[in-house]
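For reference, the structure I am asking about is given below.
All protein chains of the complex are present and in place, except for one that has been dropped.
Order of writing sets the chain letters: A, B and C. Residues in each chain are counted from 1.
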Amino acid sequence: MWDNDRGIMMSTNNWGRWGEHDQRGALNLITPEAVKAAALRRVTGKVYSLAIQLSKATVPAVHDRPAPERYTLSSVADIGRVPPFFEIGEGVGANEDVLVMPSHIGTHMDALSHVTSASTLYNGFPADSFTPRGGAAKCGIEHTGSFAGPAKLLDVQGHLEATTGSGLATGQVIDSALLEACRAKQDTTIEVGDILLVRTGWLEHRNSHLPPEQAWMQAGLGFDSVEFISDHGISVVGSDNSAIEPIPFDRNQFLGVHIELLHQRGITLIEHLWLADLAADGCYDVLLAVGGLLVTGATGSPVNPIAIG
Amino acid sequence: MWDNDRGIMMSTNNWGRWGEHDQRGALNLITPEAVKAAALRRVTGKVYSLAIQLSKATVPAVHDRPAPERYTLSSVADIGRVPPFFEIGEGVGANEDVLVMPSHIGTHMDALSHVTSASTLYNGFPADSFTPRGGAAKCGIEHTGSFAGPAKLLDVQGHLEATTGSGLATGQVIDSALLEACRAKQDTTIEVGDILLVRTGWLEHRNSHLPPEQAWMQAGLGFDSVEFISDHGISVVGSDNSAIEPIPFDRNQFLGVHIELLHQRGITLIEHLWLADLAADGCYDVLLAVGGLLVTGATGSPVNPIAIG
Amino acid sequence: MWDNDRGIMMSTNNWGRWGEHDQRGALNLITPEAVKAAALRRVTGKVYSLAIQLSKATVPAVHDRPAPERYTLSSVADIGRVPPFFEIGEGVGANEDVLVMPSHIGTHMDALSHVTSASTLYNGFPADSFTPRGGAAKCGIEHTGSFAGPAKLLDVQGHLEATTGSGLATGQVIDSALLEACRAKQDTTIEVGDILLVRTGWLEHRNSHLPPEQAWMQAGLGFDSVEFISDHGISVVGSDNSAIEPIPFDRNQFLGVHIELLHQRGITLIEHLWLADLAADGCYDVLLAVGGLLVTGATGSPVNPIAIG
Partner (left out) sequence: MWDNDRGIMMSTNNWGRWGEHDQRGALNLITPEAVKAAALRRVTGKVYSLAIQLSKATVPAVHDRPAPERYTLSSVADIGRVPPFFEIGEGVGANEDVLVMPSHIGTHMDALSHVTSASTLYNGFPADSFTPRGGAAKCGIEHTGSFAGPAKLLDVQGHLEATTGSGLATGQVIDSALLEACRAKQDTTIEVGDILLVRTGWLEHRNSHLPPEQAWMQAGLGFDSVEFISDHGISVVGSDNSAIEPIPFDRNQFLGVHIELLHQRGITLIEHLWLADLAADGCYDVLLAVGGLLVTGATGSPVNPIAIG
């Protein structure tokens, strides 16, 4: 049930579950035993990158976030600037870049400090623990940016294409029933601590067929998917759309599902995942390793999750 | 033998070995079978991050590279800028950052376009295929930024501390004999395609005991370590120092070992790795996943390699 | 006459005119006496800014140049980061920004290192004196970024509207005859060392009436305007369009008029000037002060030229 006054859903949350000082949230659900078990059931050893390239041309544009830019820091033409006390072979030099990009661009993960509600972050930390220069004093990406674990792909788009002949509708709200139907069809087992990957097909196709003012509309996880996620003890949710949740937002609540998952339950979110290759291989059970940039106090990071089949 | 005219070692290189169009180099040596085998021999399932935090205070300063900066892109205070057609709960908003950082700062990997010699990149691609705006048209990070494989840690510093009572000397040149002695002592098996991690202890201790003008001096892999690396068919070399190679450079050759490994053999390099935790656990055989930022045309990327014990 | 081999016009240039080491070009033509005389003939004392605001929303987009961005460096919310040895009054703090922008965005000036031809910069300096990290070792903005002098506005657009009933055609090439006709109609005296401002009306109206693929088409100074500029001993040319010259380029020569003026004659160029207010006041003779950012080695700078009527 939605509590409009507090801006949250009236349901069990995870605040305090791992102690009042916890800044890692549902990542606590991933155990070394589960990681080991996931490693031991590898089938192909095939390695998948779940990231798209970072450039203005390749990332989906998101409201008010500038495009990622790579500038040149130095090249072999700068070799004269090197201290002259080394011998420098013919044509020897180095090319280096400087990167300027939003933390939440392309394939990226949200730190638990990313969204606020009712003046708090996850676990009840005060929202004003985030400041412009200091960044996130609580729940910065340095706390959640490093993890690995078993991940299960629910190819909702593939499931619907196979069963109905057409995929998700633009802006369709995905609920627990649809997730369960997909899971059952795939015969995928989900265990506590698993990372859940949901394929909508959006990143592959985007909405180039729609007029520009509708191109940002996307299917995604609605409020009624929270039960599935919560009951299965999911640690991380990733999807191939822009916000995990649908756009327009379910029940018209701005960042509503972010609040349910990230803010209330401490579930790390990963967006703009490239799930097409896993889906094409029918690879629904992977060992996933995610290494976000450990930028002190950042509220998210571009990531290149590596999956092993 | 060193050829001063061409600025390279006169030894077998890997150019053409994987075809004239290859931009992935020795990463080709990692097979799915080896990845699977590495997964299947997991012992603890413990997950290690091999990265340090990215901030001015935490990364080693490197000549002419600015410090990494996190700026605030937006916070909950900007909520009024959101299009008003959604309902916004009390205190609901989002914190976002913009990141400005060199590609080669903190824990980072080198793309095969990072160093040039004799007007070429790895595999003979012309050095001028890199341009300021375009970046690397050949051997950009998008070609090597995603991999996983078996990694073997040679704790050279720990080995020397145990056998001699003192560790590596400042600026000491590590050679094949020392690597082999360490490997034998650890009883570590190295196979073709393995990722080699070399711990010098530098990142943990830095050189705070030295006067500032010597603080950048570091032990590292010298020319005489290339044989060990080459003979074992190593795919990737990572270390906890600033340049893989020693500083001052071995034989006074600027970037000499970079040229031998990265430019001649297409061996991806990872620097400023945090290897203290693996060493403390005596964990010398890990499954390593590396997801660099796939910035189109970049010559490197900060990374957060994830190791599983 | 155009010399296709050398990529320059076969006409008198200014190389060597002020010495082989000169990096200031035609700015040498402005004398203190002329500045004083311009000051002494002030009529109104009215102050005009000739710049437009710098933001994504306000600057014309130019091929491959990112939009200017202002990020927040710190705000009063960061007050806790200030060293605690001062007393801090209630609510006392500071807001600060970090600016990320191309040097050639919005209203901006070109340094003499901006364009190259035949492997040279202005005055014959080698083109490779510019390097990615070092920037312009010759003719950087620090040499030309500071000047003041008499400026004469030729309101070509206003002249044509008054005499023909319609203004410049999209992409029209302005020649010496048109400049002279406008000058004569305005009864404006031009003296050696004067700054020439040419109003095309483009910045005020842009080409919103044209389809996007033509919106960048602009009237500007063609090759046949060089005689007028050269004969009058103009020190600086500014206009309200994107390139001083027309787009598409006159005679289809990429940057052809840049080469004639900036590269051959050392004439500083200022683009995207806001000339509407001067034109509306019929103010054709101003004292103009231009203070570019003296970024060491930069090839241009956004500027806010201040004119006094």
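Structure notes:
Simple rule for what comes next: contacts are C-beta pairs under 8 Å (C-beta built on N, C-alpha and C of every residue); 3 or more make two chains touch, one makes a residue touch a chain.
Predicted model only: the values in this text are computed from it and were never measured.
Remark: the omitted chain is touched by one listed residue; of C:Glu96, C:Glu204 or C:Asp231 this is C:Glu96. Against the chain not shown here, chain A presents residues 64, 69, 71-73, 98, 100, 132-133.
Against the chain not shown here, chain C presents residues 4-8, 30-37, 39-40, 42-47, 49, 51-55, 57-58, 63-66, 68, 70-76, 81-83, 85-104, 113-120, 127, 130, 132-133, 135-136, 142, 145-149, 248-249, 252-256, 258-259, 287, 289-306, 308. Residues 66-67, 69, 72-75, 77-78, 80-81, 100, 128, 131-134 of chain B touch the missing chain (whole complex, contact as defined above).
One rule holds for everything that comes next: only the chains that are shown with their structure count from here on.
Multi-chain contact residues of chain B, defined as those touching 2 or more other chains: 64, 71-73, 98, 100, 132-133.
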